[in-house]
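This is the structure I want to talk about, given as structure tokens.
Excluded from the complex is one protein chain; the other protein chains are retained at their positions.
Order of writing sets the labels: A and B. Residues in every chain begin at 1.
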Amino acid sequence: MKLLKYTIHRLLQAIPVLIGISVITFLLANLGPGDPVSLMLQGQEHSEELIRTIERRYGLDRPLHERYVTYMAGLLRGDLGQSIHYQRPVAALMMERVGPTLLLVLSAYAFALVTAIPLGIVAANRRNEPSDHASRIAALVGVSTPSFWIGIVLILVFAVQLGWLPSSGLYYPWRPPSAYPGIDGHLELYYESARHLLLPMIALGTLQMATIMRVERTQMIESLQGEYVKLARAYGVPERKILRKHAFQVAQLPIITIVGLNLSTALGGAVLVETVFNINGMGRLFINAISTNDYQLVMGITMLLGFLFVLGVIITDISYAYVDPRVTYGERE
Amino acid sequence: MAVSESQYESGREPASEDEESVEARVGWRYTVARIKRDTTARWGLYIVTVVLFVAVYAVVDSNLSRLTFGVASDYTFAQLLPIFDHPTHIPPPGEGTQHMPPYFPLAEQSWNPLPAGGTIEHPLGTDHTGRDYFTRIVYGTQVSVFVGLVSTFIGLTGGTIIGAVAGYYGGRVDDILMRLVETVYAIPPLILIIVFTVFVGGANIWYAVLGVGIAFIPVFARIIRSRVLSIREMDYIEAARAAGVKDRNIIMRHVVPNSFAPVLVYATLQIGVTILIVAGLSFLGYGAQPPTPDWGQMLNISHGYMHSNVWLSIWPGIAIMITIMGFNLFGDGLQDALDPRIED
Partner (left out) sequence: MSSEPLLRVENLTTQFFTETGTVRAVDGISFEIREGEIVGLVGESGAGKSVASMSLLRLVENPGEIVGGEITYKGETIVGFEEGPDGERRERDDMLSNEEIRTRIRGNEIAVIFQDPMESLNPVFTVGGQLREFIELNRGLSEGEAKTVAIDMLREVGIPDPEQRYEEYPHQFSGGMRQRVLIAMALACEPSLIIADEPTTALDVTVEGQIIDLVDELQAKYGTSFLWVTHDLGVVAEICDRVNVMYLGEIVEQAPVDELFYDTKHPYTDALLNSIPRPDRTVDELEAIEGVMPEAIDPPSGCRFHPRCPDARAVCKRVHPDAKRVADADGEPHRAACVKHDVFDVGYDESPPLEGAAGTDRAAAGDVDEPESIAPNPASDESGGEGHE
């Protein structure tokens, strides 16, 4: 019950931020020198009258604040306007593209957590031994390397040189297998999706992995120095159990926060990784929208990504409150 | 958006050093001593020094910039080095601009295999227009370092002002500023920077620098604010206020200097993040524009020549990696030196 109240409280807190995001994107998209109308008419003969008509059609002739109110009213109904470039509703376009991006980001997180947490614990436990140094260097390289370049190198090695894995595209496991020619049954579809997902997942996940590993290591070191660990040792608790239960549980709390906050890096990274691997997700849609000055679409995407980030932070905050008994609901921050 | 403060406690911010300024000065000497002893920090310092030297060298050396911008394949790396006596292929200053290369867009494929390098003329080979790759990578240092330093400085300055004001005054001022900061923070930086750069400025490195700086204001504002909140309650601030010292002076003389150590660490680490972001930005075509050599942009172009010369896609990445690693190592070392909790 308390948790539910806390959840509602946190959701309400997010509203001003979401409004803020809409204001910022709206201003950026509308104050810039890029003129969507002339862009649409590029290379065509056009009269003043045609421009007027188009402006009226997209509501570009009205003052800024009126347009914002209209936009927000639409937003509440789920209408994000019409993409100028694609000539389709923005919401529908995004619905198609959000799946691959979420698949990519979530799998990258899964990869990062599954690898980083054990490595971080091992490093903390064997502090200043060779395995610790090796994993610290790996983590340093991980936080210092651009995700898109990791993608390029992975393609060069595993696709171009070795030919083991595909270098582009993605198979969506949620589609029926019949949607893909040559794919026979769900099993094969899953296999193909996994094969296609592997390289982009590693490319996007490496930075997360390295970040989480570093935090995990410091947290475990700190936790292992805690008085409660000393007490557990003094009461004869086996070292393995101390590591996996007593020290581990406390060290995980900051990881939850990190995962939520890093979502913004991961969503940004998805733009790059999707470009490198030719994945038709939100990232590539965003790049297309930017390069065609499709301001409605840009606004929609920015809003959605901001919303996803805020949502991610709220989810991690709530799970933090759930895991850490010390959080007094609603009074946090 | 209530992102908990605990991230800074748990993450990278060092333990507080709220002592009086005398102790802070002793602390600085101690810090320097520890940096000298700390292997991590020392290596970081070496790399950063080399990178900075190369960046400055690229500005000063006119041969280098002509070679980088110049097109002809008969300009070589060896001409840079005075020990190799190469006569006269270099045109006198002023003429170099005539040789501006045509820009080859991403899609265009090379029609013949590119030279692989490994010679003294072209240690890393040449790019698709025959320009020496090593020289371009060296010149690329300048853009990355410049962008990293300037935009971090913008973020740091903006963040310090906003964070200090919000933390010091509290109340409504704090509320409004922090909501604003949270809003900017909520938009993924790369997205925000691209939207800002393209819609406000048109793809241009200056707007990119400004955009990156703005995107990282929230990070600094939050750290400064939380430091200010803890310092604000200290007795000597109370005393200064009671003695009638102006708010602005209290902030500038006491609050900001006392927050400096953790922010310095954070800024060093942030330079790495910034270079990472700018590389991505340039890779997408929204950073430095040709013919200015930039690592991200070089990777963009080499992407089209993946099959003719694999190494063109490797070298700029390694350059990015080493540069960022230098700043990260230095930042980590600095943090260890300032944070007595974690002894190595």
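Definition applied: a residue touches a chain if its C-beta (ideal position, glycine included) is under 8 Å from a C-beta of that chain, and two chains touch if they have at least 3 such contacts.
Bear in mind that the values here come from a model prediction, so they are computed numbers and not experimental data.
Undergrad: List the displayed chains that the omitted chain touches in the full complex.
TA: A
Undergrad: Out of A:T53, A:S178 or A:Q249, point to the residue that touches the absent chain in the complete complex.
TA: Answering carefully, the residue with contact to the hidden chain is A:Q249.
Undergrad: In the complete assembly, which of A:L106, A:A179, A:A194 or A:V323 touches the absent chain?
TA: Touches the omitted chain: A:V323.
Undergrad: Since one chain has been left out of the picture, which residues of chain A touch it in the full complex?
TA: Residue positions of chain A that touch the missing chain: 226-228, 230-238, 246, 249-250, 253, 323-326.
We adopt the following convention: only the chains that are shown with their structure count from here on.
Undergrad: Indicate the whole-number Å distance between the mean C-alpha point of chain A and the mean C-alpha point of chain B.
TA: 23
Undergrad: In the complex formed with chain A, which residues of chain B make contact?
TA: So the residues of chain B in touch with chain A come to 1-7, 10-11, 179-180, 182-192, 194-196, 198-200, 202, 272, 276-277, 279-280, 283-284, 286, 296, 299, 303, 306-307, 310, 313-314, 316-317, 320-322, 324-325, 328-329, 332, 341-342, 344.
Undergrad: Which of the residues in chain A come into contact with chain B in the complex?
TA: These residues of chain A touch chain B: 10, 13-14, 16-17, 20-21, 23-25, 28-29, 31-34, 128, 140-141, 143-149, 152-153, 155-156, 160-161, 215, 218-219, 221-222, 253-254, 257-258, 260-261, 264-265, 267-269, 271-272, 275-276, 286-287, 290, 295, 298, 301-302, 305-306, 309-310, 313, 317, 320, 332-333.
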